[in-house]
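One structure, pasted below without further comment.
A single protein chain has been removed from this complex, and every other one stays in its place.
Each chain carries a letter (A and B) given by its place in the written order, and its residues are counted from 1.
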Amino acid sequence: MDLHFQGPEASAEERAAVDGVLRDQPAHRDLLLPALHAAQDRFGWVTPGALDYICRRLSVPPAEAHGVVTFYHLLSLEPMPAAMTHVCDDIACRVQGAERLCDELARRLGPEGEGGWKRSPCLGLCERAPAAVVIRAGAAPSAFAVAPASAEAIATEPEEDFTAFRRSVPREGGRLLHRIGRVDPSSLSGYLESGGYAGLRRAIEIGPAAVIGEVSASKLMGRGGAAFPTGRKWEAVARASARPHYVICNADESEPGTFKDRVLMEGDPFAVVEGMTIAGLATGSERGFLYIRGEYPLALRRMAAAIESARAGGWLGRDLQGSGLSFDIEIRRGAGAYICGEETALFNSIEGKRGEPRNKPPFPSEAGVFGKPTLVNNVETLVNIPLILRLGGEAYAKIGTSASTGPKLFCVSGHVERPGVYEVDFGATLGELIAMAGGVTGGRRLRAVLLGGAAGVFVGPDQLAMPLTFEGTRAAAATLGSGVILAFDDSTDLGDILLRIAAFFRDESCGQCVPCRVGTVRQAELLHRLRSGCLIGDLATELALLREIGQVMRDASICGLGQTASSAVESALTALELLAGPEPRS
Amino acid sequence: MFGAGGGTNSYREIEETDVILLWGSNARETHPIFFHHLLKGIHHGARLFAIDPRRTSSARWAESWLGLEVGSDIALANAVGREIIAAGLVNREFVENATTGFEEYARAVEPCTLEYGERETGVPAEAIRGMAHAFARAERAMICWTLGITEHHNAVDNVLALINLSLLTGHVGRYGSGLNPLRGQNNVQGGGDMGALPDRFPGFQHVEVPEFRRKFEERWGVTLPPTRGWNITEMFEAMGEGELRALYVLGENPLQSEADQNLARRRLESLDFLVAQDIFLTATAAMADVVFPAAAGWCESDGTVTNSERRVQRVRKALEPPAGARDDVRILFDLARRMGHDWGEPRSEAIWDEVRSLAPPFAGMSYARIEALRGLQWPCYDDDHPGELFLHARLWERPIVGPRVAFHPVENDPPVERLSDEYPLRLTTGRRLDDYNTGVQTSGYASPLRRGESLDISPEDARRLGVHDGEVVRVSSPRGRIEVPIRIDDGLKPGLTFLTPHFPDEVATNLLTIDATDPRSGTAEFKAAAIRVDRLGGTGLT
Partner (left out) sequence: MIDDSLWFRPPPRPSQTPVAPPRPLIGMVSLTIDGQSVEVAASSTILEACRSIGVEIPTLCYLENLTPVNVCRICVVEVTGARVLVPACSRRVEPGMEIQTDSPRVALARRMVMEFLASSVDLSTAPQALEYARRYGARPERHGAAIETVEQPVKIDNDLYVRDYAKCILCYKCVEACGTDAQNTFAIAVAGRGFDARISTEADVPLPDSACVYCGNCIGVCPTGALMFRSEFEMRESGTWDESRQSKTDTICSYCGVGCTLTLHVQENRIVKVTSPMDVEVTHGNLCIKGRFGFEFVHDDPKEESSPVG
């Protein structure tokens, strides 16, 4: 390509930082994001010299690289303080004092940005709200989470102790969570001794077709939010004639209120590796990607260490365990974009493009990452796979209800006594889950529950008997989504929560399609009008407009983000009668 | 080639070919819209090989850049041919059925081993081999070239060397396979089609064939000379020898566009009578005894032009010409009337219909059809003929229709002007994207890309000469000297320099170029002069 480069010549330092990740790998576009991370990690921003050097090394047009950098919140083209604290001000942290923390930081450190701190959407640390993630650039960059966070606590990196994970998993036992906080996540032998890799052994023994048979028989449904039958996905990819095939573990957990995948990766990383490996063997893929969100530094370290140990132990790589089969995993770190959890946006992100979703069809099983057949599964889904192979698909299918099989993880947070990840067999009700978490904090009255995250729906206390199954939530016009149960007591300013949700979608819209790009802005503006009382016309006119904005986003947006951007807002108005009651809070 | 002077393929075929040899052409900048079609081919998986002394913007799209020494094209082509033969990759069936002279060709290129190729051209043997094998093994392959092939003293031999490669592999006469010269000027193809050549009537009918001549004599009611005339180079030589005393120049600026400008000026000055017909008062027109101000053919008059894929297209009048300027055809009609021949009112369609009646390749191209189909490709024999998508399909018929085509072994013959201690650098010339020829038209618009003329040199030579970007230096050839700023271009190899002809009033590039000319085509060796570069005010440094 006859590309035009005009950036300043890279310094030795800039070249070294970039070369550190590119090394002798073939210079492909999909290394763009890793290279940009390298510059960001080294300098705290993507310097012009580093960007120019990256473009030259990877033959990426500078205008496109500019477009990619400006897409991600964690990358900056402007000089930034080397240490940056990302403070979550999203729903769960909001009800636990996030605003007070921000005020405190502004007072002590200075304004957002130059003061070395920034507001962030949900950091996935809701069980320990309020939360912050500190990212320090430099020759020896570091990143760590602080939760609960305070102006003092963010100054020091907490010590890592895997037994501390127990506080995120208040109930002992479980089929999926049993190792968390109890088995050393850095120890392959610990994993093996606790029953690990039995699933992969069996998979190698019975072969791909039988593995897919077991997964289909288990009636496992995807746990990322879309609830698609996992066996059908596997079969479609295995059958696809184009080669190669890829497996992607979607670990870009970013739905506000969701943290189960983080807990799994931090506490039981080998289970994720095992699940991916079985998926690889079953679908004829030799290369897997773990796409993990950039705000999960500990999970990233744990997963990287587990992949390395697995490789050293012959559980990844060529001819694994003498089976003649090969599979390996590369980690790709996200850079601050909720939309990249959408699978087609995730493909573009891996490919070094802007994380804009693609239109479907074609579906990933036909044309996914690099245009090849691709299996995308969520972390929790994959962690169920070793279990299915150990138990057998039919036995697994007996767990839970007939339409919702297996164990399910719920992320319970907000105003509950013991927030955390709870594993139950499908069938438990909303009330039971809240009771498991110790009920509403301080014995207050429950006002509302947000199910499924920002893209989910609000339900009122009248819905506590709702079984948290796919069929049960569907019957109540609700959604399980990613397993979020965010409880609000009767002191909550729900109008403020709705504004935050609207702001979340406005901030996270990729901007590609008109309904979502403009609709999320108009929705947020309208909610502000409702809250301030500066209506255009009367309330009925505004509510009608709000519903039309919601409908065009739902009907005509390219992807799930826009399609669900009005869901929580609209449900709040109906289910909670937020604006219909005698004293609307907003 | 093979009797019809035009590119064998349509642009759209390059989108679906497998291997492209872009030889002596920076189409990215000189034929940008053709390059769009080529890029589609690359995006569809075609492999591009760029053969050019410079690593141009076109070459940057190539899988392999073969940066040969200026003027060593035949050595390279022969080495490619020899490798194809030696590797057993000759298309035997095609060679046996459709060609003659293979054995002779094979004998002639036998010494041209890969090592020979590397030695003569400077291109690594492995790169030559790679291109030879890719070209020969491809299902479809095209060779495209421009002035890097034809602006040499042995232009015709260069073209023959490329034709030989196509014959060897059967890459001609099929969809996506062929030989395509990219025409440098808007209607240079149409000029040839219409017989603006010393030896042709319209439709490639040779003047020395009595049957053709008779046809035109009968139609025009005159006797026509039975022998070929002079090409432009021969005309300039004839001026030099005093044989040519009067010249009528239409839409050319030979004073500035001919190689060795000082010589061109002396020759034009020696004329008894010079007439210039142009839309501008060009440097040539300024010397003329009579100037006919003309209308701009492409927007102030009606007619047709032919492009590089043989497509005859309509040009239309969109503007009234400036006061006093007339349509080219009207000027000729008016002249004829003054000379006692009333040809009536000039009408472009009537003239075109006369062409169609006399030249079979255009017979089926009525204005109505050309307009409806947005152009038709010749040959187009009758009103139902769609025009030929690609030429020479007859070579694949069994038995072959018409005569076979011949291999023509050619020998490498380096540029006339060898490098010497006095003139140690090679100067080659070409165009840039936003300017055109002597800048007569392009100086009219404000191109943001335009940075003025510069002598482009390699970073190595710049270091050696101690010159920096933008420094004005003196450039001398055995024929003249100019002053020009330096620009360092990492696409140039050490020893190679580059100038354009775009700014003749500021930088008279053609004071340096050599008028060594191919006697058969009449093209001069603009691509290879020897120069030296000296710092101004400094001691001689070369």
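Convention: a residue touches a chain if its C-beta (ideal position, glycine included) is under 8 Å from a C-beta of that chain, and two chains touch if they have at least 3 such contacts.
Bear in mind that the values here come from a model prediction, so they are computed numbers and not experimental data.
Engineer: Kindly state which of the options B:A296, B:I331, B:L425 or B:L455 is in contact with the chain not pictured.
Structural biologist: Here the residue in touch with the unshown chain is B:A296.
Engineer: Using the definition of touch stated at the top, determine which of B:G229, B:P403, B:P494 or B:P519 touches the missing chain.
Structural biologist: B:P403
Engineer: Looking beyond the chains shown, say which of B:R311, B:R369, B:R479 or B:K493 touches the absent one.
Structural biologist: From the options B:R311, B:R369, B:R479 or B:K493, the contact with the absent chain belongs to B:R311.
Engineer: Of the residues A:A63, A:A106, A:A312 or A:L539, I need the one that contacts the missing chain.
Structural biologist: Going through A:A63, A:A106, A:A312 or A:L539 one by one, A:A63 is the residue touching the chain not shown.
Engineer: What residues on chain B make contact with the chain left out of this view?
Structural biologist: Here the touching residues of chain B are 1-4, 10-13, 30-34, 36, 39, 43, 100, 156, 160, 163, 175, 182-189, 203-206, 208-209, 212, 279-280, 296-300, 305-309, 311, 313-320, 322-323, 360-361, 374-375, 379, 381, 385-386, 388-394, 397, 401-406, 408, 433-436, 439-453, 502-503, 505-506, 520.
Engineer: In the whole complex, what residues of chain A lie against the chain that is missing from view?
Structural biologist: Against the left-out chain, chain A lists 1, 3-4, 6-7, 48, 61-67, 70-71, 77, 337, 354, 359, 361, 506-515, 517-522, 525-526, 529, 536, 541, 545, 548-549, 551-552, 554-558, 563.
Heads up, the rule we're going with is that only the chains that are shown with their structure count from here on.
Engineer: How many angstrom between the C-alpha centroids of chain B and chain A?
Structural biologist: Comparing mean C-alpha positions, chain B is 60 Å from chain A.
Engineer: Tell me, which parts of chain B touch chain A in their complex?
Structural biologist: 28, 57-58, 60-61
Engineer: Going by the contact rule at the top, pick out the chain A residues touching chain B in the complex.
Structural biologist: Per the stated touch rule, the residues are 1-3.
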